[in-house]
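Heads up, one of the protein chains got dropped from this complex, but the rest are sitting where they should.
Going in written order, the chains are labelled A and B, and every chain counts its residues from 1.
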Amino acid sequence: MILDAKIPPGAIDKKWTDYRFNMKVVNPANKRKHKIIVVGTGLAGASAAASLAELGYNVHAFTFHDSPRRAHSIAAQGGINATKDYPNDGDSVRRLFYDTVKGGDFRAREANVHRLAEISNQIIDHCTALGVPFAREYGGLLDNRSFGGAQVSRTFYARGQTGQQLLLGAYQSLMRQVGAGQVKLHTRLEMLDLVTVDGVARGVIFRNLVTGELERHEADAVILATGGYGRAFYLSTNAAGSNVTAAWRAHKRGALFANPCFTQIHPTCVPVAGEHQSKLTLMSESLRNDGRVWVPRKAGDTRSPDQIPEAERRYFLEEKYPSFGNLVPRDVASRNAKQMCDEGLGVGESGLSVYLDFHDAIERVGEGKIREKYGNLFHMYEKITDENPYQVPMRIYPAVHYTMGGLWVDYNLMSTIPGLHVLGEANFSDHGANRLGASALMQGLADGYFIISQTIGNYLVSNALPKITTEHAAFADAERSVKARLDKLLGAKGGTPPAEFHKRLGKILWDDCGMARNEEGLKHALEEIPKIREEFWRGVSVTGSGQDFNLALEEAGRVADFLEFGELMALDALTRRESCGGHFREESQTSENEALRDDENFCHVAAWEHQGKNIASSALHKEPLTFENVHLTQRSYK
Amino acid sequence: MNPVFQYLRSSIGRKQLMGLSGLLLYGFLLVHLFGNLGLLSGPEYFNGYGHLMLHTLKKVVIPIEVLLLGAFLLHLLLGFKVTAENRAARPDRYAVRASKSPRTGFGAYMAVSGVWLLVFILVHVPHFRFGAYRATPLVTYNGVEMRDLYAEAVRSFANGWFTLFYVGSFLLLLVHLAHGVRSSLQSLGINHPRWNPALDFVSYVYAVVICGGFSGFAIWLWSQGGVAA
Partner (left out) sequence: MNFKLRLWRQANGNAKGNFQEVEAQGVSPDMSFLEMLDEVNNDFLREGKDAVAFESDCREGICGTCSLVINGLPHGPDRGTTACQLYMRKFKDGQTITVEPWRAKAFPVIKDLAVDRAAFDEIISVGGFISVKTGSAPDANGLPVPKRDADSAMDAAACIGCGACVAACPNASAMLFVAAKVSHLGHLPQGQPERQRRVVRMVSKMDELGFGNCSNRNECEAACPKEISVEHIARMNRDYGVSALLGTDRDRSEAGA
């Protein structure tokens, strides 16, 4: 298979403009005749559904939540980037483009990233008009801050709840269209299979989570905006319900999965408290602006932190990276914390955390100033840990936070299955091997508001789409396989809750396919995961009925998919024998233990094709990446 | 639907009418309390005041009374309707009842206190306004014959049960006002963080003054032991 990204010709800054002119457009009167299914109502899904409905398409939006507003986009804290250059500090489309390509460690497509940077300003304009209460200065104009180590202040924010406010903006636009009858909203419906007719995506099989009924929905195009797969690790900052099922089902129907091993691990999370823990909580990385990261110099030092004198503390980031210090990028900070804990220097009961100490900052600027800046984060930390970070150092540990990999899409955001479009975190497109802060929200909204609304028309006009109904045999086939799988889950009469298998999978992925990976560990993971999978199908306990609101059944189905997907993730990590961004292969590092890329052999997107039952035999297809505008360089933060 | 009807049928519209009628009645209570001060000036003054209001100025007073009656009936009817709707909005009760709000203390008894006040008014108004079950003879001052409201009050409050009924009702009035005054203002949209503490203070003081004032007169009259001062 040749992966054609369909990147338009021409200069990088003209591609999108020219392409928009060259695309075919749908006659306004014909738009309502095209039915489009949008699965997922987060930033990307809600914005896409709203925009397409405004254009006049017949949109059906689906979410497995009780309301579109629950999507996990809502939890994003920090902000959203744009190149407005309001602060007059030299920002430009070109600079955001450059930062994003470099930050992604040269594993993203230049054309996509440039388009993202171009659209960034339109997003801010649109969201402001929708009533998103971005932070403002006293003069009434928008405030910006520097975020995630960027050298310009280009981040717009709404307190610590930017994701929430952007999502609510998109949700409200969506609900406006629901009220106007342009969107039919289906809540509590979970996508369990994609229906393809003659190789073209034409529908979806959903399970009604309240009644258990299977529903068939047909359409001219299907859009997946179903988020990332960070929950494969069990413990992550993702929501309890976040899952890979929709994307994985599409993968099994022929959509290629790109770079599944590219996962982002966020350095400043509240550490794990015990086996019972169901999720991890992220704290904004802005904490590293004032907190100093350290561990005791001696392994097994059990003294309380205030009893450890200055000379016996190891400020490992400051020592190793004198110029960036505590502000090194996410992947570097995370990896070093892990390294300290691996050396037995970790603190806390589990030994799996490092100190983030505000003592010096409080002495320098006073507790009041620190409270003003981080009060809500300190409050949240205290709520969770019962420790007062004004008095004792915080303890932090990295946690899985975002997944850069996803279903492969071309410049039109269409997957390798014609008609199946993938938006937001669910696709692989713009962040390469490492995502910069405040750019996930930007990408989700760019995809939904501004890109798919243009490119889908071109698809609908350019392809003859014969009329079909849900009586088509392909729907019956898909429904039969979904039903068989549900029956199999309900029929498993083991005694083990699904969460236990999920935890085991998570531990293996975290240990072998987490912050640092090596051949031995990945091979171990590839051996273990199929075993857990087999035990799962023999030993899982799913009580209750299929004709009911059955959370155990929902969970078991999602875990079953993670158990398959996890293997592909490890396989991809094993195959990519280089380090880049969040993917750190221990075999490929510089003499100073930094990630060492291998551009000669791995400057490509690794897209995996499902081959029957066996995940280990998935076929690898490579989309070569070329860098004409940003030159390949080694990242350095010394 | 006509927008005004729609307003009158809406939850907020009705709450605002409830609040407005409430405020009107609260205002009347203050006027009534001032009138009662006449008791301190002796029978001739007090009876004269009563006669002035109920006869001499009746062209002015009766329309006001009609207005107050209307406000009262509206307040009452809306109260019943809103309460019934509120019950219907929560068909299943919680097994455990708890509260985090400081305002619930008084607010929880609006319906109970309201119904009691209805009973009180059904006793009080026929008695003192219309002279039902009158037992005192008329008096004549300067050739004008009038009801001896003063003596009627003294005689009635000499009965300990009667006084207890009144004072008890005033305590329930306190409960009703303690929530009602601020609640009315809130329904009408009066709420500002800078002024809320002052509004709270004034409305509580108002409730205490009204309740304390009326109760004070009742207890004072009772303490006279049925002998006109």
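Quick notes on this one:
In this section, a contact is a pair of C-beta atoms (placed from the backbone, for glycine too) under 8 Å apart; a residue touches a chain by one contact, two chains touch by 3 or more.
Values in this document were obtained by computation on a predicted structure and should not be read as measured data.
The chain that is not drawn here is touched, among residues A:300, A:466 or A:495, by A:495.
Touch with the chain that is not drawn comes from one residue among A:128, A:339 or A:518, which is A:128. One of A:81, A:100, A:155 or A:173 touches the chain omitted from the figure, and that residue is A:173. For chain A, the residues touching the absent chain in the complete assembly are 47, 50-51, 54, 65-72, 74-75, 84, 86, 122, 124-131, 133-142, 158-159, 161, 164-165, 168, 171-173, 175-176, 178-179, 185, 187, 210, 237, 239-241, 273-274, 276-279, 281-282, 380, 383-386, 449-450, 453, 493, 495-500, 541-544, 548-552.
Panel shows chain B; residues 1, 3-4, 6-7, 10-16, 82, 85-86, 88-104, 107-108, 110, 179, 182-183, 186-193 of it touch the chain omitted from the view.
As a working rule, only the chains that are shown with their structure count from here on.
Here the spacing of chain A and chain B, counted between their Cα centres, is 63 Å.
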